[in-house]
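Every protein chain but one is kept in place in this view of the complex.
When the chains are written out, they are named A, B and C in that same order, and each has its own residue count from 1.
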Amino acid sequence: MAVLSKYLPGAKKAREDHFEKDDPRQYLMHDPIPRGQMNEMVMESMHATSWKFWMVFGILSVLVAVCFFYAWGYMIAEGLWVAGVMRPAYWGIFLVNTVFWIGISHAGTFISAILRVFKAEFRRPFTRAAELMTTFGLIQAGASIFMHLGRVWLSYWMFPLPNQRELWPNFHSPLMWDLLAITTYVLGSTMYLYLPLIPDLAMARDRSTGWRKTFYRILALGFRGTEGEWRHLHTAMNFFAFAIIPVMFSVHTIVSWDFAMAMRPGWSSSVFGPYFVLGALHSGMGAVAIVLFIMRYTMKHMDYFIRKEHFDALGKLMMMVSFTYAYFIFNDYIIQWYGGNLATDNLLHWLEEGPMSWMFYQMILFNIVIPFAVLWIPKVRQTPWLLAVVGLLINIGMYWERYIIIPVMLTINNMPFTWKLYEPRIEIYLTIGTFALFLLFYMAASRLIPLIPVWEVQEGQMAHTMRKIGKANVSTISDFE
Amino acid sequence: MIRKFFKWAFSPMGRIAVAIAILSLFSLAAYGLYQTQQAPEQPIQFTHKLHVGLGIQCLYCHPGALRGPSPGLPTISKCWGCHQQIAKTQTSALLKPMVEAMDKGVGFTWVPVAQVPDFVHFTHRPHVAAGLNCENCHGDMTQVTIAVNPQVMNMGWCLSCHKERAAGDKEKLTKLTDCGTCHY
Amino acid sequence: MSEKITRRNFLKLTTAGAATAAIMTGCGPASRYVTREPYVKMPEYTYNGLSTYYATTCRECAAGCGIIVRTMQGRAIKVEGNPQNPINLGKTCARGQATLHGLYNPDRVENPVRQGRSAPQLSTAQVSWDEAIQTVSDALSKTNASEVAFLMGTAPDHLFDLVSDLADAIGAPAPLRFSALSMFEAQATLSKAAEDLLGQAGLPFFDISNADVVVSFGANFLETWLSPVAYTRGYAKMRRSRPRTRGYMVHFETQMSQTAAKADEWIPLLPGTEGLVALALGKLVAQLKGISAPRAFASVNVQQVVETSGVSMEQLTRVAELIAESHAPLAIPGGQALGQSNGLAAAEAILALNALADNFGQPGGVLLSPLAPNSGAHRRPANAQEMSDLVAKMKSGKIKVLFIHGVNPLFELPQSFGFAEALHATPTVISFATFPDETALASDYIFPDHHGLESWGYQRSQTGVMQSVLSGSQPVVAPNYNTRATADVFIEAARLAGGKFAQALPFADEVEFIQSKIENLIARTDGSFIAPEINAFSAYFQQHGGWWASSAESDSLSAANALGKSLNVSSVAASIGENEFFFLPFVSPTLGEAGANKPWLQELPDPTTTVMWNTWVAMNPETARELGIENDDVVRIVSEAGSVEAPVYKYPAIHPNAVAMPFGQGHTAYGRFAAGRGANPTDVLAPSFNEAGDLAFAGMKVRIEKTGKQQPLSRLESRIGVYGEGMYEEK
Partner (left out) sequence: MQMTVDLNRVGAKGAIAEAAEGKWGMSIDRDLCTGCQACVAACAMENNISFVGEEDAGYGRTQHWIRIERFWEGAYPNVKIAGGYQPMMCQQCGHAPCEPVCPVFATPHSDAEQLNLQVYNRCIGTRYCANNCPYQARSFNWRDYHTMPERGNMVNGKLVFPLHNQFNPDVTVRRRGVMEKCTFCIQRIHKAQDKAKSEGREVMDGEFAPACAQACPADAITFGRIDHKDSLVSQRSNEGRGVKHLEDLNTLPRVTYLKEG
């Protein structure tokens, strides 16, 4: 059993100035409470629903019914003319949504898999919340892809099913790679959501009655918490954690190839792979900040689990991602500019001073300038609502980024006679619909499954101890693995 | 409530009821499928068997197969050409529509059984020119009264024959398996 | 059974075949409940699944192009040019292609109706054809012959001959042929000038194909002018048919039309100065050639021309040099140059320029269009003056019965002529319109004629070809609706009226009339085919799509007449006041005068502006900036005669002091694709005429008022990408 030792976040400053005043109990890992009590807290957070919850739930249900299902049905019945897509912007907000949601979904995997692999301890209370975002985000991404198809009822032709026509899907098409990558990612991330959920479901099963008991009993797969079960679970989780990381990177790289493989000014760029992955992380981190903020302030007992330290750590992560993102955006545009292709030049001019340039500048402002400017400040990082606002701005910026890459860049092509500006029409409703569906799923999930991975928190609390080394108060972690 | 239902469903009576329900669902579906496969109602119960048996060539009534895309249905005056010499024509109830059509000059409608969708551009001429006989695709007409489609005329069926006949000839194979040969 | 009878029977039978068009939906896999109806009797020349082709004549304008229509199972599917017809040699224009959208237009007059002037609705008071013929017969026989008027389309076709014969026989005034196209082309002026200088009235033939330098004065011969397909072919030959010689083209016009866009040089000038420029050019050419200026050009002051026209001295000199050095220069007078108060003088000046170049009767010069067979006394289309006289007669109650066929004067005549009131003052108005147009809806009866592709007939060529051509028409499909050939209606009505009427038209039907008219061609041995007797002859006539002389004819012409005359072109381009503009209506190149109800013509972008489905006001961007007008801002154009509203298109190639507007839209009726769409520029035209009686439509002074409204124009072009440097100004 190795003993890892590291300073607590902010501990250095505390050590120097207010050595004694820095109470380690402000950190979740050093603020253990009895397991039974913690379990009860989590159970209570699931059970507690107020009229506010149901009101929001109701509004979202109506939004989903109208903006998602009705609007989509209407579009299928009427044809794509109700949307704003046209020549030359054959792709519009649907694909923007797809890329956006896939980006959001990256946060979950990143936080739970990469941070788990690297043993970043602050992740413990919110891995579940992030993983849920992965799964629910991917559902929206998938729906958006299908929305944009002209004949969605024939979309099964994209799957390699044996048929009498002797026709296979075209494996040369980036869309085909996309389909395979996203499918893999959906399956992988759902599994990866489910595995760490099993102990918590078992916990919930043991503490509930009625239909919930049946529900949890079925989902918990008879988990009893024996040594052998834990060993298998850990093996499986480790396996998935390592397996899902390359999938995560590949998915967004492949999504970027939809664009990078195309012969268009602005799209045909070799840096798109990592650029998109970083962009995805950027928006994902922002989204996690928003979700954590909402969880902390709307759900019972969450102020125990989600604390300043988590926002602080997330803020630092966001800042780092923002740095890297800045590099890639610079790289992408400078190389395109340097290429000197006439159509690309036109495109850059268009971004610079066309009618959509406000979006371009806002993107730079929200994605780079604001995170750069404010995330240095510990006060901002540690104030949940401020971090949530920064996260929101980053998400808006990242949405604009995808909007610029798809409809705005599609405006400019090699045939200036066809340049036309895209206006979203029914897409706006459908976008609202996907957001509402995402939130609805999330709200439902918050009352059905424990949003806090209780066992992980408890494991962490057991592993963490404060030790005095010399004069310093040092947090130590015992690694059980 | 749900628990009660499951309890009932696993009781002996419940099992039988569930089995009956599933069976009736399947048979309904089967009946629906069967219905779609039934020959449609035709204005005249035309017996191919009889006409072919009399030695009339297919191309006599469907000459378009030799010239162009569509073999065509015989005009009613063509039927009349022979039938006017047959006494039974005037008396037979089955042939009444033809007699009426001839008198009034207004035709009647057949429901074609061997059909390709409108996005397939099938032309009879090259197939006849390639030495295919009618029965290769349309079955043995000496055995049927109203024409029935002996096989599902789908793309796999077309392709299997195209591949078979073009085996060994690369240029021909390219032409015969080209999407643009039938779809445009 | 003669040829024509079997063909007619066949057409009736094909209606049954038309019902078999079952595979038309395109909705997924064809349902098994598709039904097929075989013919009761197979029409001749018809095979299952194979097309039948019929030669006929395009009726979309008066040029008389031969077309071949592909039909299948009784449906007309595609119009293709008749490669044998010397006018178009197998080519067609967009309007010819879209003629099928007229044939199958969802808005046709399907039955004879008692319309009762109940515009804007098509009446549902159906009458039988017997009643209809009785009505026509009564109108003919119970009215004083001098109080009957016939108003027809421009095409010199068999129906015109028939009606002329009838009018002659009963002592009624000769039928008038009119269309907006002939008005905007100022055909009467050109005809008069040709009579004065060439010695033969009618439309001269400009042999563009053999010319080296073409100087066009507003002649938009690539769009709608006289015989556009023939002249486009001439243009192509002028450019590319000769080794090492590429013809050069200069175009004088206030705005850049589609034709001007194809010129090597477009020289903008003020409207009304075309004649002056021609005279100045003549003088300069004479100087360059080192001969004394002929009398025609002697009196012009070149410097003054430079000042009034806005054409610089350098430009004039360069064009003069081009003409002087060329072997075969050709000057063409177009509608915009002639539709001026000095139009006749301008036409003569431009023709005199040709005389100076000594190209009369020469290849690459001005030739006399050979008279088509059966031309008889040449009757040109009515000019605006004659239409105005007709309107005056109608208003004063001197016309009791008006028959209208093939023309829509409520739309095509400027509103200021007062045709609406004139119609009101006419007791009986009988329209033979195929489509529910404005005039038809304002008449007492509509006895619909077949569509051109459903009818028999012939049509004489007017110009565009150096052969004598009589294009033949035959029905390519059976009539879709309960319509009847107007010629048949007149023949029947005349028979019913008896007496001199029956004697005037002693024919069984339209086909017999046509045969009687083409019978004299059997004797001619120089034709495209020879036949011993009329049945064989008319069979060939239908098969080939007409009859034409097998070789070109040309007469020698003398230039002396033209050069000896003293020409004095008065300057009309007076100064314009503040916020005053020269107004230039022009016929839309894609719609023509009657294309607005054909949806695919509406969807065709205008060649110069790429606007679809609407009317626009072309305005120089600089002018628009000064007035504070943006693209798509609706402006009101006001003249003393009226006003019209349309959105602005900032057009970079128009004189800053002029605004232009296409004619062709602005219908209040004429079917769902035309009604309520765009605006009609003739609403602002005042009835002022030139010496030849043509409307002086070009360069009328108008004011422009902003309305504060906006109406986005549908353009095919990008609003971002086509203006080069200023690409981001537009939004």
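Operating definition for what follows: a contact is a pair of C-beta atoms (placed from the backbone, for glycine too) under 8 Å apart; a residue touches a chain by one contact, two chains touch by 3 or more.
Just so we're clear, the structure is a prediction, and the values are computed from it rather than from any experiment.
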Report task. Just list which of the chains on display the missing one touches. Result -> A, B, C
Query - Residue of C:Ala298, C:Met612, C:Leu627 or C:Ala686 touching the missing chain in the full complex - result: C:Met612
Report summary line: Where A:Ala65, A:Leu233 or A:Met261 are the choices, the one touching the absent chain is A:Met261
**Report entry** Candidates C:Pro86, C:Pro156, C:Pro204 or C:Pro228 - the one touching the absent chain
**Finding:** C:Pro228
Requested in this report: Would you indicate which residue among B:Ile20, B:Leu50 or B:Ala129 is in contact with the undisplayed chain?
Outcome: B:Ala129
Report summary line: Considering the complete complex, of A:Met41, A:Val56, A:Ile114 or A:Met176, the missing chain is touched by A:Met176
Report summary line: On chain A, the omitted chain is touched by residues 78-81, 85-91, 148-152, 154-155, 157-158, 167-170, 172-176, 179, 258, 261-264, 410, 413-418, 420
Report summary line: Where chain C meets the chain that is not shown, the residues are 18, 21, 23-28, 72, 75-81, 88, 90-98, 100-101, 103-106, 108, 222-223, 228-229, 232-233, 235-236, 239-240, 246, 256, 258-259, 261-262, 266-268, 480, 589-590, 599-605, 607-608, 610, 612-614, 620-622, 652-654, 656, 672, 677, 712-717, 722-724
Query raised in the report: Tell me, which residues in chain B touch the chain that this view leaves out?
Result: 117-119, 121, 123, 125-126, 129, 174-175, 178-181, 183-184
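Please note the rule applied: only the chains that are shown with their structure count from here on.
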Query raised in the report: Where is the C-beta contact count highest, in terms of which two chains?
Result: B-C
**Report entry** Rounded Å distance between chain B and chain C, as computed from the means of their C-alpha atoms
**Finding:** 52
Report summary line: Cα centre of chain A to Cα centre of chain C, whole Å, reads 66
Query raised in the report: Which positions in chain A touch two or more other chains at once?
Result: none
**Report entry** chain C residues within the chain A interface of the complex
**Finding:** 716-722, 727-728, 731
Query - Touch list for chain A against partner chain B, complex - result: 163-166
Report summary line: Note: in the complex, chain C contacts chain B through residues 16, 23, 25-26, 28-30, 32-42, 47-50
